[in-house]
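Rather than the whole complex, this shows some of its chains in their spots.
Labels for the chains are A and B, by order of writing; each one numbers its residues from 1.
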């Protein structure tokens, strides 16, 4: 039995416009990092590379680095460049 | 710190903050403009990663108090559909002295625009687009790239 975990993936802003935007749980091998999840999303295709490149990632509502190790049940959000406020 | 879906009552929020030791209140009122680079705007739709945005807004206000020594920072952002002339974000900083009030107010809006997870889609007469957004600061950018 392979050692896996599930994380919840959330997409926001312009990333919600793409069909690939499944907001559900995602199975990952134990010990997977933020970068592994991003690679998996990229592998799915469907999300525009340019936007993905410019995006940040938050784990459990805090910004997280690419090397951050994920845990079962984590909420991982892909955040395109933000545009709150007003110019 | 609040995310609201109704009109922001600038007057009430501004009046509410003053205390006896304050000598300066600096207010930033961000409002929906009628155009972006000359293209006429009909309305804007703001959305947020709400749990995280609120957390970030609270942190921003606390950091501003600590960094600039102001007495109080109030920060409200509106979500949903806004028309031209409506307030999308309001920042009120109360302080004994004016320099700190200005510096803190500006730092809060500048930092909010780069880090708080809120997005806006602009509806023009001839189509809708998501605003480009600002690149994330280096300390956040370890990331989906």
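Everything below uses one rule, namely that a contact is a pair of C-beta atoms (placed from the backbone, for glycine too) under 8 Å apart; a residue touches a chain by one contact, two chains touch by 3 or more.
What you see is a predicted model; the values in this text were computed from it and never measured.
Overall, the file's complete complex carries the labelled protein chains at copy numbers of A x2, B x2.
Criterion: only the chains that are shown with their structure count from here on.
Rounded to whole angstrom units, the spacing between the C-alpha centres of subunit A and subunit B is 25. The part of subunit A that touches subunit B in the complex is made up of residues 10, 12-14, 17, 38, 41, 52-58, 61-67, 77-87.
Listed in rising order, the residues of subunit B touching subunit A in the complex are 30-33, 46-49, 51-53, 55, 77, 88-89, 109, 112-120, 130-136, 140-145.
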